[in-house]
Each structure stands twice: as C-alpha cells, then as structure tokens.
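For this view, one protein chain was removed and the others were kept in their places.
Per-chain numbering from 1; labels A and B assigned in written order.
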Amino acid sequence: MARATPPVELDETLKGTPGQLETREMLLNVGPAHPAMHGIIRIVATLDGEKIVDADVEIGYLHRGFEKMSEMVDYNGVIPYADRLNYVSPLINNMGYCMAVEKALGLSVPERCHYIRVIMSEISRITDHLTCVGASAMELGAFTVFLYMIKAREFLWELVEMVTGARLTVSYCRVGGVKGDLPDEFHEQCRKALDETRKVLAESDGLLTRNRIFVDRMSGIGKISADDAISHGITGPFLRASGVDYDVRKDCPYAVYDRLQFDVPIGTRGDNLDRFLVRMEEMRQSIRIIEQALRDIPPGPVLTDPETGRPMAAAAMVDRAKAGEIQAIADARAVTDPTLDGSARPLQSSIAAGEKRVLLPAKEDAYGNIEGLMRHFKLVMYGHGVRPPKGEVYFPVEGANGELGFYVVSDGADTPYRVRVRPPCFFIMSALPKLLIGDMIADLTPTFGSVNMIGGELDR
Amino acid sequence: MTAASLLQAIKDRFPLATRACHSYRGDATVVIGREFLLEVARTLKTDPAFQMNFLMDMTAVDFSAFGSKASPAFFSSSGVSVKASPQIPDPDPWLGPPGPERFVVVYHFFSLALKHRLRLEVPVDEADAEVDSLTSLWACANWLEREVWDMFGIRFRGHPSLKRILMYEEFVGHPLRKDYPVNKRQPLIGPVN
Partner (left out) sequence: MFGEGFLTSRLEEALGWARKYSIFQYPFVTACCGMEYMATACAHYDVDRFGAGLPRFSPRQADVLFVVGTISHKMAPVMKRIYDQMAEPKWVVAFGVCTCTGGFYDNYATVMGIDTIIPVDVYIPGCPPRPEYVLDGLLKLQAKIQAEHATGRRPPSPDGFGGASPAPEMRPEVE
C-alpha cells in the first residue's frame, strides 16, 4: 500500500520559488472510437483541470469519396450515394440532389410530386431531430427519452418503408419525379404515425424541458453568438437558436413550401438548451406541414378503364413471348404492380415530369411495346441515359442541420462532371472549438450532441 | 437584387477584375482574375449594396477532362438537350469552362439581408496553383480551404495551417483531380486490394 503523502498547502508567498505546486495542462484525446461521438471524430482537448482551454477537431474518418464516386455513375446512380450522406434524413438529400439536376435540365415536375417530396422530406426531418435529441438526452443519462424517441422513429420508418420500400437508405426520388406514388393507405397510416409522434414529443417534453438537471446541464453551455455563427457559415436550427432568422424554406422557397403555413422557431441565447427547444418545436412544425400537405395534395390518378386488350400479368407475357407464342399474346395488355403494396394505379402521369428522355417508362410500356422498351434501354444502358446540357447549377434545400446545397457541373455526358454537396454540419464542426473552449470537460458531451454531427455528411 | 442587377453592379465596381459573367439558370456567376479575389471578397462582404455575409460554400473544379468523355458511337445523337421550361429561368446561356486554366475555385456567397446569391469563379493554373486565403474575412474559409487543398492541391496564401482534413497525412496525391484513379488505394495497414 502506498504511503499517504501529507497534504500540500498552497502558500501564495511561495510563488516563483522552488518547491511550489505547479499545474500543467493535460491533453485528452476523445475519439475517434468513443461512445459519445456520434460517428467518428477526434477531439484533442487541452484541459486545465476540468476546463477546456483548447480543442483541436480532426475529421475525415468516414471519408467515402462521395464526390469521386458520383463522377463514375450516371445521374440517377448518384442517388444511393446521396442517401448515405445525411443518413438520418435521407429523403432530404434525395430531394436536394434531384432538384439540382432538374434545375440543370430545366425540368419541372408535377405538383403532386412536389407535395409528395415535401411530405417525405418533413418526415425525414422529424426522424433526424428525434435521433439527435434522443441521442443527446441519452448521453446526459435520460435513457427513457431515447427509447421513446426511437419508438416514434420506428413508426415513421414503417411509414417510409410503406412508401419507398426501405427504412433508412431509400433512393426514392428520381431525376424528374419520384419512384412511385403514395400507396392508398398512406393518409391514414401517416395520421396514426404523426399522432404517435405527437404523443412521444409531449412525453419527452414533460420529461426534459422543465427538468432541473437537464436544464442546468444544457443552459449557458456551448454558446455561440449570431455573428460568429454567420462567419462560420452555420445555418439551420443551430443558427436559428442564436437568434438569426434564416430558413431556406422561407427565404428561398422551393417545391411548394411557399404555399404552406408554418412557423420557424428562433432562439435567443444560442446555447444548448435553445437548440434543444428549437429542434423540439421544429418537429411540431414539421407535423403541421405534413398535415397541410396531406390536405392540399392534388389527387392521384384514378383507376382508368382498361383500354384495349385483355389484361395479362407482365411476367407471364414475357415468359410466353420467350417461348415463342407471339400470336397468342398479340391482343394482351401487360399489367404490372407499380407500387409495392399491390395497388394497381398507373404511376407515371402525376408524379413524374412528362419528359420521355429523362424518365423511365411505366413497366406496362417497357414490357408491352417496343417504344417503351427502347426508351427504357436508352435511359438505363451504360453510356446512354439522362444528359443535362453543359452547365453548372447550385440548388439549396433546408436540410435538418442547415442549408444543404448541391453544386452540379455537367459536361453533356451521361455521368456528372462534378457533384459537390455543401454539408451543413461541416460548418458547425469548424466552429466546435469555439463552442467548447471555456466550458468544462463534462460539457463536451451535450455540446457535441447538440451539434448533430452526421459522419456521412461531414466527411462525405 | 436580381441576378442581372447584381451582375451589373459588380461589373461597374470591378471593371478590370471581371473576366466574364452570366446567369445560367438564374444563378448569378462572375469569373474574376485571381489577383483581385481578396479585394472583391472584401467588398462583397462589407459594402451595403452587396452585404454578402455568408460564405456558403467553396470548392474547386478540375476542367482538364471536360467534354472528353466519348459518347457511345451508335446512339451518339441520343443525348437529352432539354430546352428550359418556363418555370425555370434561363436568361443567359452557359459560357463554357471559365478559362484555359485547369482548375477553377468556386465560391458561393449569400446575403441574409438582401437575399441574393452570387457565385464567384477564380481560374487557377496548374503550374502555379495558389490563391489568396479568405480566412481573414470568414471563419469557415479555414476548413473549406483545407478541403480544397486536400482534394485538389490548390494552395492558399495566408492560411494559418494548410493541412489535410479528410484524408490522412500519409496520403500522396489529391483524390478529386481527374488524373487520380478512383480505386488507387494507399492503405495504412492491410493489403492493397
């Protein structure tokens, strides 16, 4: 057992003389593999006791080469890569990229498609904020809130899966439209999911917003002033919590946001608590947007009468044609299931721009007649496909973390020449040292949680 | 300001610096010579007519392979050249790559007060790939310039610490250049597969 050393008494008169107690700063390496780092990032904090004196942030551990890969695939092939940028709100990335390419093409999509994209974006925004608030609450010890919010997120993911087929990485939007129309039961399922989300938000609100421990840990920490935030290029809920009113949906509206009524919550102090409150309120506003959009969405196509020919399942038609029975199927009309859950609505006319050289034909046409087959071939085969005219465009949308912009340069070929994504959390992370310095080491976790760093977007 | 009046104001203010300008698809774009960058950026930020307080984005484009992708021989006329629809503005045609130089550093600015955007393009030669740094004006330029250095190899005069940000320091080369093959790996550990 070590011998106990006698306590050292600090004598101010001894300063500068040998034998006095000296303090040194400590370097603490947080990450890259760390439970509180959402994803992988390294913060080398210089500590003076408990206080952070300096913080050096190192990123790039998830660099997957999005921009280089998007030069290798065609325009629609970039969409899966774009999904995995901000992977908690993939539909917003989809929408931003597709709208940028549509701007380069000079293409406008039908209204129903805009409404569908807005609804799916807002659902994605809610899932992003749920994950962010839930994870940062968990790191402060409020594990129940995390479980509740993930439960709400599951309801929303089931809804997304019903529409797009996948829970997380959806690849739903296409250049010029979306993959498929909303299923018939969407309106009710959506209302149910939103009711559950509202309940969860009310519960979490009751658990956290006036909770003494939570408020004490979050308020006054991680402050950034509005000028600093603007100089760092920060946008989104982070900027709005510092008091600056900038929301791409209101200031540079796109899709149908200018017709929808919603409020944009603005904070005052710019600390962690304000960011939490702004995100909670944004979720409620997103619910409001979705409900308005569901009310205003122009109706989808109704089941049309069969025109000519007896209906035949498309796969069966292909099999019989391969067997050589062309005469027997000459009067048949191919029927396929355009959406996933079996509704037989034709999907192209109201959710996709009518531009034949950009959009894949309906499966009935692709299987049923030669023009559809040729159109399909020309759009899908390597070397053909969507070719925007030569030019460059920049299109910003409001991502969950801020302004998500896509800068697309096209040289007339079938693959993009350059795709640049303006990642909103890159700018917030560049301001992280400023947020951390002056606070204590235990405040690193809530501050970093409120940054909502998503590795896929930060490092691309 | 609208895109046209913004471009006119910049041309009037900087007649020597402006090499070209257009507003393809409604995006106001100005190409300037690189020796004027700092002065133009400072004016854009501080002048009440522009008030560009946000440096939204900074990136670079390598134009060395522009238009060189071979079209498929059989269907070479099958490209989609869609004319602009009335809902998407296209007052000006695109002028093509900004210059004979290989790289172009592209800046996107936004003004919160006046709600207008501007794209600034600065052509940079490959032999002397260096531009002034904007870290004195906007704090986000620090990381953005590090990324452009990392991915393209363009240096920034006056940057406090220009080192790699997304790749590791042992990496040789600049991945987003057109002559860097996409799957040339330089692993730190493990096999090169």
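Here, a residue touches a chain if its C-beta (ideal position, glycine included) is under 8 Å from a C-beta of that chain, and two chains touch if they have at least 3 such contacts.
A quick note: this is a predicted structure, and the numbers were derived from the prediction, not measured.
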With the full complex in mind, choose from B:Pro15, B:Pro48, B:Pro100 or B:Pro187 the residue touching the hidden chain. B:Pro187
Out of A:Asn76, A:Asn94 or A:Thr131, point to the residue that touches the absent chain in the complete complex. A:Thr131
Looking beyond the chains shown, say which of A:Leu27, A:Leu147, A:Ala315 or A:Val380 touches the absent one. A:Leu147
Contacting the left-out chain in the complete assembly, out of A:Leu27, A:Leu168, A:Ala315 or A:Met440: A:Leu168
Considering the whole complex rather than only what is displayed, give the residues of subunit B touching the chain that is not shown. 167-168, 175, 180-191, 193
Residues on subunit A facing the left-out chain by the touch rule are 32-35, 39-40, 60-65, 68-69, 80-81, 84, 87-88, 131, 146-147, 150-151, 153-154, 157, 167-169, 455-456, 459
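Everything that follows uses one rule, which is that only the chains that are shown with their structure count from here on.
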Quick one: subunit A and subunit B, Cα centre-to-centre, how many Å? 25
As the complex stands, subunit B meets subunit A at residues 24-25, 27, 29, 53-57, 59, 61-62, 65-67, 69, 71-72, 75, 78-85, 87-88, 90, 94, 96, 106, 108, 112, 115, 117, 119, 138-140, 142-143, 151, 164-168, 175-176, 182
Under the touch definition given earlier, write down the residues of subunit A that touch subunit B in their complex. 59-60, 63, 65, 67-69, 71-72, 102-108, 228, 230-233, 235, 244, 246, 251-252, 355, 357-358, 378, 383-384, 386-394, 396, 403, 405, 407, 409, 411-415, 417-418, 420, 422, 426-427, 429-431, 459-460
